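Here is the structure we will look at, set down as structure tokens.
Just one protein chain is left out here, and the rest sit where they should.
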Amino acid sequence: MNRYIYMDNSATTQVKQEVLDEMLPYFNINYGNPSSIYTLGSKSKNAIEIARERVAKAIGANTNEIFFTAGGSESDNWALKGIAYANRKKGNHIITSKIEHHAILHTCQYLEKEGFKVTYLDVDKYGTVDLEQLKNSITDDTILISIMFANNEIGTIQPIKEIGRIAKEKGIYFHTDAVQAIGHVKIDVDDLNIDLLSMSAHKFYGPKGVGALYIRKGVKIDSLIAGGAQERNRRAGTENVPGIVGMGKAIELAYENLEESNAKLIKLRDRMISKIFDRIDYVRLNGHPTNRLPGNVNVCFEFIEGESLLLSLDMEGIAASSGSACTSGSLEPSHVLLAIGLPHEIAHGSLRLSLGDFNTEEEVDYVVDKLVEIVSRLRAMSPLYEKIKEVK
Amino acid sequence: MNRYIYMDNSATTQVKQEVLDEMLPYFNINYGNPSSIYTLGSKSKNAIEIARERVAKAIGANTNEIFFTAGGSESDNWALKGIAYANRKKGNHIITSKIEHHAILHTCQYLEKEGFKVTYLDVDKYGTVDLEQLKNSITDDTILISIMFANNEIGTIQPIKEIGRIAKEKGIYFHTDAVQAIGHVKIDVDDLNIDLLSMSAHKFYGPKGVGALYIRKGVKIDSLIAGGAQERNRRAGTENVPGIVGMGKAIELAYENLEESNAKLIKLRDRMISKIFDRIDYVRLNGHPTNRLPGNVNVCFEFIEGESLLLSLDMEGIAASSGSACTSGSLEPSHVLLAIGLPHEIAHGSLRLSLGDFNTEEEVDYVVDKLVEIVSRLRAMSPLYEKIKEVK
Amino acid sequence: MYSEKVMDHFRNPRNVGEIENADGIGEVGNPRCGDIMKMYLKIENGVIVDAKFKTFGCGSAIASSSMATEMIKGKTIEEAMQVTNKAVAEALDGLPPIKMHCSVLAEQAIKAALLDYSKKNNIQIKGLENFNPDEDVHEH
Partner (left out) sequence: MYSEKVMDHFRNPRNVGEIENADGIGEVGNPRCGDIMKMYLKIENGVIVDAKFKTFGCGSAIASSSMATEMIKGKTIEEAMQVTNKAVAEALDGLPPIKMHCSVLAEQAIKAALLDYSKKNNIQIKGLENFNPDEDVHEH
């Protein structure tokens, strides 16, 4: 393979060199346990507190509202289970949406088994949640609204400010899974009335296996992982010091370069979308046309199936992803694509190209060239395409 | 500071160079998401599976019984809550000991709030659990016995094989927190009848923020972190690939060199203990005299307080730890030292020196020299020591 | 994830296309489930002299179709009836467990095409008495 073009930055990103450089000393030089009182321990402790400041600053929070976790899934589980169990006396109803990440959906299903009631809001064809339905779903028993900031598949950004306002008016906690938004969208938790917010470092050029949960001061929440006094008694476990340091550096970099990076990504994204539409027929754009993540391209190519598209791209050295069923073992296509109303057969042909800081215009053009070839090759093999041609 | 002597290897260890070397490519070269089907994803997937084999081999398990987590605390929380909730219909009683790590104790307290009953077994003066009391505590409602393999403070190794036998006879799940034992004690989960076992990589020269839970095939357990299909649907979240790779390498190294490393550690440990006893009076050894972790030295120096001992050691460039209250914010000394029957005032003067692969005989001698000076300096300041001298 | 054999047949699928005036055509699968296989057979004197396919589906669906056509070319109808999904999967050096249904689909596509041939020619093929090409191979 001569070149490798990585266009799956929503799945994960590489750790930037500046980030790795900051992490390295904490593996085998400053390796002290942050809970230890001696010099080596304090160094780790200080490094964590610097990272905490960086994370807090990025979202307009106070440092004592940031709790490090092992990633987005843990943050999501903690937010939901922690709020549910701690506020059971107040009520047992949770509102979320149909297009959340599985870390939210499966946790909600678990809570349903435990006796909680969950409302899953519909979304429109662009994947935007229905605010009227949200308002109508609220009952006296509602203790939590959890709506993702931006969708990981189709990139649609939700009306977080409006949701925050509704939640605040009703005195209901508002959690947002911002795993895909952090590093790409300006977020101020006060301005948006967010009470809890999940993030994961590996989505913005930090390391895998570290994340954070923002918990607004005063929010009543149980611990998910109990034990030692780390994270002010709320999340036990010897801290992943290098990971936390990396997360701090990565979030700082992301917000330092936000405008610049977004401008570049939007240009690449729109170039890619328009080229695809110019050169390939029977294609649909999924997600909101403008109110979407800067790097997110999600399209359906009719008459072909996502996995064979991905494999073909991989053969050309291109990494992308699909909301198709086949990869996951179930034969259902992505719940997100179904929720925006795509028929199964079309949802199976979806492709997500998520652009990142290392992608170039030249790569975009190359990928589109390859896509044209691959789509035409796969369609030539497809009995569905044949039928369409007959109709013409 | 000219030299730095690290003798707190039970708190955490440095990542060995061979371990870090294996991890590095997974930060920014092979950074693919293991769930992705393209080449870069498969590389990560394969790396995880190699690590899983190494972990499985170390404890005589099958690879499909190893589930990676974010560390010992998560593994402990998962084991306890996961078993408790999944087996509620069978019973609501859990047996553990008074000297468990807080990751176990605080989780048990949480479960008590949730309606479970917990028996906390006593230990004898060496910190060994009372097997008779264990047998007598078992009721028809007992669903889980959780006893640590080796204690983190005083190093005492528990009669795990006997406990496993009792649990098996009664058809009760047996979990062991082996965070301190892994890498130092030979463990075969079949031979010992262990159903669940917690570990944490940073205790054996792997990275912080990664661990594993062994779950015997067929054990009924809920997930703690729900979401994506990672870890065969049991522990969601994008895998900490570099961390997992590091854990795999570290555990392999640990068991490759087990006998050698243990022989060295035991020699250092016993040299240190006997030198301390030769040169300092009013000192007690905590933990079992022989059946203890190879690197664990835990002593109480009467009439002085642990934190001032640690600070004084740190001034000399020596890192160690204490079961003393003052470091943790509560004024109670360690629950472990109280459980073995030490009076408060003596428990306050405890010191743990945990030796590791990088310590030398010369360091041991140096530390003892410094200890002699420090203890005598602090005692000279102590109104309690003064009284003893008056009595003499 | 896939064996080299699967990838080879995915990369260079054999016998893609249609046969004009085919003697038997079979189509199985369901676009809702993400796979449809259509198989064309040319049969002379009870021997499959040519086989082609068109497939909408994942990598292993395409590879299974390709392999299946290769396996039946030159075979008698009776021999072709012996080509099981297991045989197709084995010929591909195995399929991941969640992809085994693709080989089932391939077996069914052959049978569906043979059924079509038997109907057109008003003959009976042993083993197709109870075969229903519209039966779903997926567990939903």
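The letters A, B and C name the chains in turn, as written, and every chain counts its residues from 1.
Simple rule for what comes next: a contact is a pair of C-beta atoms (placed from the backbone, for glycine too) under 8 Å apart; a residue touches a chain by one contact, two chains touch by 3 or more.
Keep in mind the model is a prediction, meaning the values are calculated, not measured.
Asks: Extract the touching residues of subunit B with respect to the undisplayed chain.
Replies: 303-308, 311, 315, 324-326, 329, 331, 333, 343-345, 348, 380-386
To be clear about the criterion, only the chains that are shown with their structure count from here on.
Asks: Using CA atom means as chain centres, which chain is nearest the centre of all the protein shown?
Replies: A
Asks: How big is the gap, in whole Å, between where the Cα atoms of subunit B centre and where those of subunit C centre?
Replies: Roughly 57 Å, centre to centre.
Asks: Quick one: report the Å distance separating subunit A from subunit B, using the average Cα coordinate of each chain.
Replies: 34
Asks: Nearest whole angstrom, what separates the Cα centre of subunit A from the Cα centre of subunit C?
Replies: Between these chains, centre-to-centre, one finds 40 Å.
Asks: Can you list every residue of subunit C that touches 2 or more other chains, as numbers and ranges?
Replies: Not one residue in subunit C touches at least two other chains.
Asks: For subunit A, give me the residues that contact two or more of the other chains.
Replies: Within subunit A, the residues that touch at least two other chains are 307, 311, 329.
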